[in-house]
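Removed: one protein chain of the complex. Kept in place: all other protein chains.
Chain nomenclature is as follows: A, B and C, assigned in order of appearance, with residue numbering initiated at 1 for each chain independently.
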Amino acid sequence: MTGKSTLNADEWRVADPDRPSDLLAREQLLEMYYFTRLAREVEERLVILFRQSKVIGGLYRSLGQEGESVATAYALQRRDAVLPLIRNMGALMTMGVRPIEIFRQYMAKGTSNSRGRDLNIHIVHMPAPDTHEPVIVGPISMLGDSIPVAAGIAMGARMRNNPRVAMAWIGDGATSTGAFHEGMNFAAVQKIPLVVVAEDNKYAYSTPISQQMAIKRIDERAESYGIAHELVDGNDMLAVYDVAKRMVESARAGHGPQLIGIDTMRMQGHAQHDDARYVPKTLLDEWTAKDPLRRFRQVLIERSIAGDRELDYIDKMAKDYAAREADLAVDEPMPDPATVTRGVYAGDDYAVPRIELVKSPFARVSAGLKTRPTQEEVS
Amino acid sequence: MTGKSTLNADEWRVADPDRPSDLLAREQLLEMYYFTRLAREVEERLVILFRQSKVIGGLYRSLGQEGESVATAYALQRRDAVLPLIRNMGALMTMGVRPIEIFRQYMAKGTSNSRGRDLNIHIVHMPAPDTHEPVIVGPISMLGDSIPVAAGIAMGARMRNNPRVAMAWIGDGATSTGAFHEGMNFAAVQKIPLVVVAEDNKYAYSTPISQQMAIKRIDERAESYGIAHELVDGNDMLAVYDVAKRMVESARAGHGPQLIGIDTMRMQGHAQHDDARYVPKTLLDEWTAKDPLRRFRQVLIERSIAGDRELDYIDKMAKDYAAREADLAVDEPMPDPATVTRGVYAGDDYAVPRIELVKSPFARVSAGLKTRPTQEEVS
Amino acid sequence: MSGGSKDPPYTSAFIMAVITYLEAIRQALFDEMSADERVFVMGEDVGAYGGAFKVTEGLQDKFGEARVIDTPISEIAIVGSAIGASYMGMRPVCEIQFIDFIACCFDMLTNFAATSRYRNGAGVPIVVRGPCGGGVGGGPFHSLNPESFFLNTPGLKMVEPSTAYDAKGLLKAAIRDDDPVLYFEHKFLYRRIKDEVPDEDYIVPLGKAAVRCEGSDLTIITFGAMVHTALDAAKQLEADGVHAEVLDLRSLAPLDREAILASVAKTSRVLLLYEARRTGGIGGELAAIIAEEAFEYLDAPIMRIASEDAPVPYAPPLEAAFLPTVDKVVEGARKLVEY
Partner (left out) sequence: MSGGSKDPPYTSAFIMAVITYLEAIRQALFDEMSADERVFVMGEDVGAYGGAFKVTEGLQDKFGEARVIDTPISEIAIVGSAIGASYMGMRPVCEIQFIDFIACCFDMLTNFAATSRYRNGAGVPIVVRGPCGGGVGGGPFHSLNPESFFLNTPGLKMVEPSTAYDAKGLLKAAIRDDDPVLYFEHKFLYRRIKDEVPDEDYIVPLGKAAVRCEGSDLTIITFGAMVHTALDAAKQLEADGVHAEVLDLRSLAPLDREAILASVAKTSRVLLLYEARRTGGIGGELAAIIAEEAFEYLDAPIMRIASEDAPVPYAPPLEAAFLPTVDKVVEGARKLVEY
């Protein structure tokens, strides 16, 4: 039971219970790779649109953090709830948000989920209770506010006898807010199935983590609440998945909230306008070598999950997909100014475009499955 | 050096460095007893005034908590800053606030520090920088707000090259507020000389601590901030003093904020109108046996610091003093309604009565002393 | 407790009982929780203790700990988690122990709750209720009337009843409403005001004012505890032959513009009476609506009578000088009709 093969997915399933990633099938590993690559490619496309002045407002990259974002979300069941932040493109791709939704939002299109009313990934998806779809609640800009709301979502779902684990991401900086504290403590007291992903990416805008908190490990933010926590190398996707998966299942089993600390690095400025001169070059170099996508690719090759040919193919698939989606979104109309006061209150709603959810090319067509589908082939 | 006499104050000074209370002279120990008794007697008088409908608004007792309140404040130097809560009558007495100030406040007299504008112990004392007096900043009702303000006071004093340690008390319930979190974290990052006294008195109004936090020890509230913390039996005055003194001096030495967790019990309802039916009788019985004043008296007798005769004398002194002060305050005038809009902004200030500070009967008349005066006799 | 016809308004055929304002609020909670399992209550000390003012007394006994939740002292978490729960189909009713503490969750209300529907179509059917107002020696932090803090934030609704009947009917309407509603209950009225309240189900619709006293010489526009001040003043004025109309707004957002403008058109003189501080209070919005939309009807300046521009003082003589009084209203009204 402790033996672990690196040769093929099936043998690999004989696994260490502490390493749920051992149970991931080949298609799932490739799917994780795909989502990570897709997140990066969507953002690369956004950079192009930004340079073309087609993005309204700021553009926030998750370069270097796509892996943790995918690997944490990948630990969820499809019906769970996610509350991502601006840098959790990977989580959105993993939950199946069609890339065009992102492009629409950034370009403030009338077709976007917020109909041009709100920024970047401030999207919301409220599926009917009986559908096999995730709850998605984008943040508001006020950092920390997502945490109490996430607690309420998981609590409310439990009250409705329709339980969902809620996963909320939060930056090192945002853990300093009062909202974070109150939400964490409330979730702990109420034993709410909430998994908080606290991302130590070394900076909050220009502020280094040393000026944000006087603790060394971000996961210690959970100590004051009696919340179980663990720190993980955020650029090692399988390690992240392992911790996240255990926590998600522990939360689901009724053991209350959990916090996974992510040790990672924001590889660009806070937003595109920020050249991040305040980040020491050596720090960037160190983390460039640890790029999660490159590392994961290497793992896949070393473990003979896939070869360069297949992975290159996935890369191209993701890149083309992102480009196609961006192109489609570009031509869509801006919102109609006549609608500006519509839908402030109930009774005057006008149609909100539902977020389109898509399956990855690796998804097994089987709605009833509790774990991720695993059987389709990539090449 | 480890030997510790219980016989007389001088011998007793050869002490364990972990037990700064070993260095307390006889007069200091008696002074602590006096302050504790005085706090209780002032509140007993308030109860009488309350029953006579002379107290406007609610009356909050610190019954059972007077000891920790005195022992923590006693660890301060006279020039330090205190931010007490409603239940820190003991701290106010220790810092030398004349009891009449309390009666004036509770009765909303025009002579009170707030001139009848604010409640109970919401008093403020801002000494000139060069005087040998404490800074006193009463709370506002919004729980938790004192913590960031306390951090700012100690930070500001440091900036003015006029350093003071700030001590702020906070209830178990109030540690759940966002303000507490932000203030603690800020103080930790800025290494501010702040000592927080977190009082686990088992309830916040009717809410038991188990519904307030999912940790067992209140001092663990400090963990998330990297703040040094310790839990102490709050009804053992010398134990409280020992921890508080070490923390105050550590903060003063530049080691940043500290949190002392106080294990105690609120022996009455939240306020006089609350019969506290929700508190199990057994819990109260258990803590009645641990009354801090009775326990401290016993220590003083066992260690031959004083006998019943002297302690009875102190009791009477405190009781008479409280009664006299209450009587004086009762006859003072209510504020003049014509002043209601005065002093909202600078330039329209009208006289604010300065808080009168008094020395205890045990105080040595020596302004330059770093530690408490020690030579006067009581009987 | 509930049952019977769902059609407001109630008729005299209904069973009526004279109950307090406070009891009416409690009944509304009982009724709505009985009728709709999605409704639940959360707040500090609302459970076994029944709340600082005993509004929720008995609720936990009846509905259990899962539906009457004692929270930590965390206003942000109370409102934030209510938003989340409402997303999942629940109908949370949050108690803020004293409404003054709503300042602590101002962000969550104005930025998260208020914008959610507009931004992504995600409605937030929560009620945030708590005791407001002065006159009881509560001091600077237990006496506020916070309506104007929220008046510039579209997406929120606000109500404040002045009678037991409205207290029950407005709370039921608020709970059933699909948007976030701030429900301010005036603590001075809790046990001082009693009136006939039907046992049967009814609501007082949001957004509708009520004429409490008909008159032709001037209109006193007010709400909450000040309705009673206005009615007392109207009685005194009546003795002088001055007929004051008293309009009880009941809803502060949205305002009942029709009722306001209709009364102004009738009387041509307006006295705005509110308990919050004068400057920056809701009287400004009312004056602006009237000065813009009923200008040609006005025969006199629009007068505001409100509290003084200061924190709420604690000592009774100060608070008495601070608050609007019947005398001030009578004097103001006389000036207005003589203008």
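In this section, a contact is a pair of C-beta atoms (placed from the backbone, for glycine too) under 8 Å apart; a residue touches a chain by one contact, two chains touch by 3 or more.
Keep in mind that what you see is a predicted model, and the values were worked out from it rather than measured.
J.: So which shown chains sit in contact with the chain we cannot see?
T.: So, taking every chain into account, the missing one touches A, B, C.
J.: So which of A:Gly110, A:Pro127 or A:Pro163 would be touching the chain we can't see?
T.: For the chain that is not drawn, the touching residue is A:Gly110.
J.: Looking at the full complex, which residue from A:Gln77, A:Thr207 or A:Ser250 touches the chain that isn't shown here?
T.: Looking across A:Gln77, A:Thr207 or A:Ser250, the contact with the absent chain belongs to A:Thr207.
J.: Kindly state which of the options C:Tyr21, C:Tyr87 or C:Phe149 is in contact with the chain not pictured.
T.: C:Phe149
J.: Given that one chain is not shown, which residue among B:Ile48, B:Val124 or B:Ala289 touches it?
T.: B:Val124
J.: Looking at B:Leu63, B:Val137, B:Ile170 or B:Leu357, which makes contact with the chain not pictured?
T.: Of all options in B:Leu63, B:Val137, B:Ile170 or B:Leu357, contact with the hidden chain holds for B:Val137.
J.: Touching the hidden chain in the full complex, which residues of chain C are there? Just list them.
T.: Residue positions of chain C that touch the missing chain: 100-101, 103-104, 106-107, 110-111, 114-115, 118-119, 140-141, 148-155, 253, 272, 276-277, 279-288, 290-293, 295-296, 298, 300-304, 309-311.
J.: Can you name the residues of chain A that touch the chain not displayed here?
T.: For chain A, the residues touching the absent chain are 56-57, 108-110, 114, 116-119, 122, 140-144, 173-174, 176-179, 204-207, 211-213, 278, 334-341, 344.
J.: Since one chain has been left out of the picture, which residues of chain B touch it in the full complex?
T.: Contacting residues on chain B, toward the hidden partner: 113-114, 117-118, 122-124, 126, 129, 135, 137-138, 140-142, 145, 147-157, 159-160, 162, 166, 178-179, 182-183, 185-186, 189-190, 343-347, 349, 352.
One rule holds for everything that comes next: only the chains that are shown with their structure count from here on.
J.: What is the chain whose Cα centroid lies farthest from the Cα centroid of chain B?
T.: A
J.: Averaging only over C-alpha atoms, locate the centres of chain A and chain C and give their separation in whole Å.
T.: The computed centroid separation for chain A versus chain C comes out at 42 Å.
J.: Between chain B and chain C, what distance separates the C-alpha centroids? Give it in angstrom.
T.: The answer is 39 Å.
J.: Show the residues in chain C shared as contacts by 2 or more other chains, in ascending order.
T.: 71-72, 74-77 - these are the residues of chain C that touch more than one other chain.
J.: Among all residues of chain A, which ones touch two or more of the remaining chains?
T.: Each of 178-179, 182, 185-186, 189 in chain A touches at least two other chains.
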